[in-house]
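Only a single protein chain was left out; the remaining protein chains are all shown in position.
After this line comes subunit A, so read on.
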Amino acid sequence: METGKVVVERVGGKSTVTRCFSKYPLKIIVPNKVGPSQTDAVWIYTITYGGGIVSGDSISCYISVGDSCTAVLTTQSSTKVYKSVGSKCSEQILEATVGQNALLVIIPDPVTCFSTAKYSQMQIFRVFPESSLLIVDWITSGRHERGEKWDFSLYKSINHIFLEGNEPLFLDTILLEQESQGSIAERLQDYQVIAMIVLWGPKLKFIQNQIQEDVKKMMSQQFRIPSINSGHFANTRSDHCSPKPNFIASCSVFGPKGIGLVVRIASMTTESVYSFLRHQLASMEPLVGVSPYC
C-alpha cells in the first residue's frame, strides 16, 4: 500500500500537481514559491515526522511526471535512519515514471544511518529516450562527529532504470552490511561519504559533458606517476606515497549509444560533496528555477 502519491500533468501550459496524497510516516509538501514564477517546475518536498525514519517504518511513494512537465523531488535535510529496534529494517520505496520530454530531478540530502540502523531503499524509474532524469543518491558514514563511522548494520540502495516499459537500462544495487569477513568501515577506509549521480536524457546533455570534463581534469592530478622503485612493499608509505585523495570521482557512460552518465564519488567530507553538487548542477537553474543544493 502506497504512503504517498504525486501526479504532475500539464494544465494550461504549466506543470501542475493534479493529485497529491500522503499518509504517516510520510508527508509531502508542494510549495509554490520555490523559484521565479516564469520557470515551469514543480518542487516536491518529502518530509518525515520527527526528521527521520524510525525502525520498522515503511514508506512507499509513486510519482508520475507527465509529458513535457518538470518536477523536482527533494528533502529539507538529511534523512536520518534511527537505531534499529529488535533488528527491524526500515524501508523506503520510490517508483517514478517520466514522460516524453519531461524532466524529473531527485536531489535529496544524504541518508545518515545511526549506529545499528537497518535501512533499505528501492527506486525504480521508467523513462523514454526523450525523458530526462537526474538522480542523486548518497549516504554518509553516520554521526561521525560522535565517532559513529559506518557503524550501522545494513544499508541497501537499489536504483533501477527501465527504458520504454521493461528494457533494463541501469541496474544498480549497493549493499553495505557488517560482516564476519570485515566491517563496512574497513571496506570504505577513511571515506565518509559515498555518492552517485545519474544523468539521463537530452535536457541534461550539457551538464553531462561538463561533469565529464571537470572530473577528468580534477582526477588526473590526483594520481601519482609511478617511478621505477615505487610500489614495492619494502618501502614505507611515507617514503613514496602521498596521502590518499580526499575526494575521488569517476564517470561512466551507460545505455544505448552511451547517452546516460553515472558519476560515482567517495569523499572524506560531506561538505566537499555538497560543494561539488552545487558547482556541477548550478547550470540547472533555468530548468528548475533555483540552483540545486544552494
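Operating definition for what follows: contacts are C-beta pairs under 8 Å (C-beta built on N, C-alpha and C of every residue); 3 or more make two chains touch, one makes a residue touch a chain; residues count from 1.
Throughout what follows, contacts and distances are computed from a predicted model.
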Fill in the blank from the handout: Among "Urease accessory protein F", "Alpha-1,3-glucosyltransferase", "6-phosphofructo-2-kinase" or "ADP-ribosylation factor-like protein 3", the omitted chain is listed in UniProt as "Urease accessory protein F"
Exercise for the section: Taking the full complex into account, find the residue in A:Glu130, A:Glu148, A:Asp172 or A:Glu285 that is in contact with the omitted chain. Expected result: A:Asp172
Exercise for the section: Check each of A:Ala71, A:Cys113 or A:Val262 against the chain that is not shown and name the one that touches it. Expected result: A:Val262
Handout entry: Among A:Lys14, A:Arg187 or A:Arg278, the residue in touch with the chain that has been omitted
Key = A:Arg187
Completion exercise
Across A:Cys113, A:Ile211 or A:Cys251, the one contacting the chain not displayed is A:Cys251
Fill in the blank from the handout: Touch rule applied to subunit A and the missing chain gives residues 156, 168-177, 180-182, 186-189, 191, 194, 216, 219-220, 222-226, 230-233, 237, 241-245, 248-254, 262, 264-266
